[in-house]
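In what follows, a structure is listed as structure tokens, so that the remarks can point back to it.
Only a single protein chain was left out; the remaining protein chains are all shown in position.
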Amino acid sequence: MTKVLPQGKLKDFLKDTMDKYSLVAPVREDGVVVLKPTADPEAVVTDYLNTVTSPKDFFFPQTERMFRFQKTEGKIRVEETTWQGKRVIFGVRPCDLGSLELIDRVFQEGEYEETYYLARRENTTVVGLACSSPGPTCFCTTFGITPGSPEGADLMLYPDGEGFVVEVLTEKGEALAQQTETLLEDQDVDLAEVKGRFEGLKVPLGDHLSVDGVAAKLDGMFEHPVWAELSPRCLGCGICTYLCPTCHCFGMTDEVRGDQGVRLRCWDSCQFSDFTRMAGGHNPRPTKKERVRQRFMHKLNYYVHRFGRYLCTGCGRCLEKCPVGLTMVHVIEKVNDSGTREVAVNE
Amino acid sequence: MCWCGSNIASTVDLDRVQKAVEKLTNVVHVEQNKYTCSEPGQAQIVAGIREHNLDRVVVAACSPRMHEKTFQRTVAKAGLNPYLLEIANIREHCSWVHTSVEEATPKAIDLLRAAVAKVIRNTPLTTSTIPVEKRALVIGGGIAGIQAALDIADAGHQVVLVEKEPTIGGRMAQLDKTFPTLDCSACILTPKMVDAAQHPKIRLLTYAEIEEVGGYIGNFEVTIRKKARSVNEDVCTGCGICWSKCPSKAPNEFDCGLGERKAIYIPFPQAVPNKPVIDRENCRYFTKGKCGVCKKVCPAGAVDFEQEDELLRERFGAIVVATGYELFDHSVYGEYGYGKYPDVITGLEFERLINASGPTGGKLKRPSDGKIPKTVVFVKCVGSRDEAKGFPYCSRTCCMYTAKQAILLREKMPEAEAYVFYMDVRTPGKGYEEFYTRATEEFGVNYLRGRVARIYPKGDQLVVRGEDTLVGAQVEIEADLVVLATAMVARRDAAELAQRIGFSYDQYHFFTEAHPKLRPVETNTAGVFLAGACQGPKDIPDTVAQASAAAVKVAMLFSRDELETNPMVATVDEGTCSGCEWCKPTCPYGAIDIKTIEERVGKRTVSRRVATVNTGLCQGCGACTVACRSGAMNLKGFTNEQILAEVEAICL
Amino acid sequence: MSVERAGTGVSTAGWEPKIIGFCCNWCSYAGADLAGTSRIPYPCNIRIIRVPCSGRVNPQFVLRAFQRGADGVLVAGCHPGDCHYSTGNYFTRRRFLLVKRLLEYLGIEPRRFQVRWISGSEGQKFADVVAEITEQVKALGPAKMDKMRDVM
Amino acid sequence: MKEKLSELKETVARLLKDRTVDFFIAYQAGHSQVEPIPFFLTTAEHVENLFLNNFCAHNLSKYLLDYLAGDEVVGVLAKGCDLRALKRLLTDHRVERGRVFVVGLPCIGIYDRKKVQEVYPAGLVEVVEEGEEVILRGETGDKRVPRKEYLLPRCLTCPDHNPEFYDLLLGEKVANGPLAEEDYSDVRALEEWAPGERRRYWTRQFERCLRCYACRNVCPACNCRVCCFDVAEPRWLGKGTSLDEQEMFHFTRAMHVAGRCTGCGECERVCPVNIPLMKLNKKLAKDIGALFHVPQAEIPTEVEPLGQFRLGDPDEFN
Partner (left out) sequence: MSKNPMVPNPATITKITSETGSGDVKTFRVVFDDPSLAEGFTYRSGQCAMLSVFGVGECMISITSTPTRPGFLEFSVKKVGRVTDALHEAREGDKIGLRGPYGNCFPLEKMKGKNLVFVGGGIGLAPLRSLINNVLDNRKEYGRVDIIYGARSPQDLVFKEELFQNWPKYQDTHVYVTVDAGDEEWKGPVGFVPPYLEEINPSPEGAVAVTCGPPVMIKFVLQSLAKMGYTDDQIITTLEMKMQCGIGKCGRCNIGDKYVCVDGPVFSVDQLQALPDEF
């Protein structure tokens, strides 16, 4: 037997969820679907290709307080703060589910753990939502993700007829299933069959785009003319990095009110000209060429060296939103098309 | 932190303030004293700086407009750059306007916090120097302007004296006698007029007006419009044939319209320069195209109908404004007949009527029928001390000139009766009270304390109905002539002139001195000084004193070859400046230019345009800083960083 | 961001509005000084920042004041025509005609932001303006635009 | 517009070959028909990849700022609106006229990708204009729709179908349609709302803002060498993203382009989260028109409206 959430009970499912969790869900707002905290199940939508913003916002928020400090009587008191809460993120697509695991590696890796991210990860239950109809910008399959991949979800929903077939993947998922137990019907549905159907869905762009060998090829392409060719049209904005579910660069800033203050961790973008500019003025990535190269080399080469995977899940946001079409697909195609020989270019 | 005696300390709990301020970051030492501006107070600051090795100082005291300079000098004494000081205004803006300690104390803390936040962002500023053009412009050729011009010229500097009318002399020339000495106005004025005309360092420009003023202290650029006189001054000998032959007549302004003059005329016989001018509105040649008598009779061939206005551009180091006053227009007073009764005249008209060179040859005849008045009523405070219809201020001279006129009347015509309606008699001048006493006691002038309620005609007389508040009775006087002591008011074009030069004026359009007590002859625009009644009602002695004072200020300025400039000027961060030039049009001084700089970009040298500020011209208003979107333009002493820090500190 | 502000629960009962006044040195600051020398009392809510000219007041300063918790902002300069620097306040007038409308358009009560011409001789007017704006802002309640404090 | 492609190719090839220009900025095909992308040609061989259709919305002249340090002559393809943007850069003294070679492109309207994609999310082949209607021709059939409803907002009130000036014009000038009144109906509608409603509206918009700066980076009026949002001191804008900072950003951006905005709407077009930036820009444009009598169509002006004044300007600050 498999648990099924009937379409008609979705609102109740969200309501019951809210009894124990705060809810983050896709909401349509001024013509875009965004993931945002909501208390209104009626506002939650499921008819979207993907949310314009990605779930990373709720694990790695754009602005995160790291600690408070207070200066008193010649002393300084530093009070570390971590996020407290219990949250469900609803409606995460497989590509975005996959992205969480990629960021996990960065923030867990090495000698130091990024505790802010991990605190939010631990206390958030992710409800995935399989894709019934991948769109023209989707290319998850390029990176081995399918419209039905549940990896990264605690609880996965597969739209099926008049409801959602439920797959519980983790303890957190189980807890949520129990919380919403009365709404989940046991039905005679073959989960594997349903999953298989989603996994087999065509993803036109992804199915034709191969990333095989790209990382290795890029080893020799640091000085390749492709970067000078691609980068001039870049606007230097942060759309790609801020919408990307896997980008995770940040900076820190202090906000002070008198003798107390906080240090905030804020998103930053490798596409911004001041990202690597040093106090003395030197900038190792002074032009758009170096910055565009950094972004794609990071995703398709550096990250692969460190973690053995590409730092992209084919969500297609850059295709949808980059105003100048400087997209992952475009770059992969360029790399695939280019000669492997390293060409030294002096500008 | 200053107690200012009890001025601050009684309303602001300075101990509480001290506790709060001591905790602020960067504050290492706080102390209070009773009078910080006093010598011991200042010494305490100097000692504090030395003892604690301070590099910034905040003084919490009175308004920076009062003592900023004082304390800047104080910190400089301790070896600190004077601009590393800020003032927290906890007196005018705090203790004097808030009554409870509970209100004033937190506010004082906020103000101090803002001052501290600002001062830590202060940077040492240094002055630079600009050359001084040692020529003065005096605007207005009345006694104030003449005196100022003579004094400056006597100090050895070039002066250009600009007068709007065809002659210098101004109001004083219109007066008959002067109080309290009763010497003849013309007798003491005309020699000075001649002195001014003949002084080798003074250039007279009569019948001329100020068109445009640019530049700044030490370097004003002034455009003067020399109106077409229609007479070539260089050739004219002032023989007078032209005006004796001229067939057109017009009311003589000099006689307040009581007499007539010709279309080509000199305003009065002792006019300086003694060169006529053609009043084109009344000249037949100009109105009808025919005549030209004057041109025909002129032996020197000086008449020039083709003459045009001439624009002179001159550079000056200083400007003295001495444009004088006008008289209040009493036609707003219904009770005095709305100016419609010909025998209700102003004090100045009275002066002309009793003046020997006036329209009646010095015989007091009333305007309506030429009858010699037997009963004359003087009414004081017409337009002054009257918020409803006139102005609230005291016109200062009326008490004395009314007494003078009553004396003159009684002296000339002992048979005539003089009545004076007054609210108060104000005689705060040397010999003034004695003069007034003479009027009442020696000359038997009848003083009635009370307002005139109405003046109305009865037969060929005027009934003046008023109240004698001392007696507590209505009085009615049947008068042949009523003289109104109308107030001195600012000239109607005063505001326009102030705007043109760029200094301020008060709500009555009198020009504003930089400080009512301590800087009474300066304006708040450096290099522009005030003399005479353009600054406020004044009698002749005060006017002359102020004119001489202004002259001394100019001479002081001219005693230096160079001036230190205001270091609080705009400055450009060339690294940030885009060279877009949008700052330029906001600068009233034309102080912003564009220059090309060269810089290294990668491996090549490229040139790029950036804004640059002429620190001699910049007066530090900061308008450009707001036009600059990137913040490349900043204002020293009021930087974006400083103001934002103040905002943030106050909002805590 | 869902972090509570430390020590919230500020009730409007004991609340007093904080009003920032940007006053030009030559007129409005002098007007405020005159109110002082004339001992004309006015509400203590205003804190004056001295600027050389109202034309020095960057609209961003005004917004920063609100951002940091000001409940009202007053920009005061010389009357048009009286500017010590001749023309500064004409630029002020243009800028802030727009700013006022823009703030209102963004849904910020227009009475929270006021521009007034106050001359050096208008001590009484200064006091009146402060009384008026204080009263109006009091009636409007806290502006609560300092949202960063919620994060702190 | 498509029909001018061959002329464009010839022109660009010639300009590059005879070194009239050192490189040329035009369009190339993007991911789909509806999203052509900027194209930087350095040699005549590249002209085969040139692309032109009525989705070529990007204003290319802003890219000139990337080449200030050199001495190259840059060729740029410019529609009427793009030329206005170039004029903005010239008026702001950011670009030298002598270093730009303008190939003018008469244009009667660019289609709004977002609106077309609502009808054709994918598979659009071309757009065929038929008077006041257009046929959206796609893989799954044709759809006939009213032309105006699918144009970019700026095209509805376009005052210049032909660029005001150019060094060379592609094809013939087109007739300017009847000049539409500047349409402030959306601004007026918002002005009518209760203040609290407006506050909620803008709060929702600003909270959605990512501060990605695409609006700024694409804007021809935002052409400062260093943006005040990027300087560390003074901190005009914090890096943190609370509502007040977002509002500071949008307020400042709007004020900085007040009287300078050319009305191209690129900011709104590139915004990834649909913030109606033009409702801010147009509000200011409307007020500037009403208060200072500078209509949007006259911008860029010789002296910006906020850099000048009239003694008789409205005064409400007594």
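Details
A, B, C and D label the chains in the order they appear, each numbered from 1.
Note that in this section a contact is a pair of C-beta atoms (placed from the backbone, for glycine too) under 8 Å apart; a residue touches a chain by one contact, two chains touch by 3 or more.
Keep in mind the model is a prediction, meaning the values are calculated, not measured.
Only one residue from A:66, A:175 or A:201 touches the chain missing from this view: A:66. Note on the undisplayed chain: of the listed residues A:6, A:37 or A:251, the one touching it is A:251. Screening A:114, A:154 or A:167 for touch with the missing chain picks out A:114.
For chain D, the list of residues touching the undisplayed chain reads 232-233. What chain A contributes to its contact with the hidden chain is residues 66-67, 69, 71, 74-78, 80, 82, 106-107, 109-116, 222, 248-254, 256, 261, 263, 265, 268, 270, 275-280, 282, 284-285, 290, 294, 297-298, 301-303, 305-306.
Operating definition for what follows: only the chains that are shown with their structure count from here on.
Work out the mean CA point of chain C and of chain D, and you get 36 Å between them. In this assembly, the C-alpha centroid of chain A lies 44 Å from the C-alpha centroid of chain C. In terms of their C-alpha centroids, the spacing between chain B and chain D amounts to 54 Å.
Across the assembly, chain B contributes 586, 602, 627, 640, 644, 648, 652 as residues in contact with two or more other chains.
Multi-chain contact residues of chain C (touching two or more other chains) are listed as 1, 59, 64, 68, 81, 87, 91, 95, 146, 148, 151. The touching residues of chain B, counted against chain C in their complex, run 63-66, 89, 91-94, 96-99, 103-104, 106-107, 110-111, 114, 495, 498-499, 502-507, 512, 524-525, 568, 586, 588-589, 619-623, 625-627, 635, 638, 640, 643-644, 646-648, 650-652. Interface of chain A with chain D (complex): residues 29-32, 34, 52-53, 62-63, 135-137, 229, 232-233, 235-239, 242-243, 251, 253, 255, 264, 266, 268-269, 272-274, 288, 319, 321, 323-327, 329-330. Per the touch definition, chain B reaches chain D in the complex via residues 575-582, 584-586, 594, 601-602, 604, 606, 608-609, 627, 629-632, 639-641, 644.
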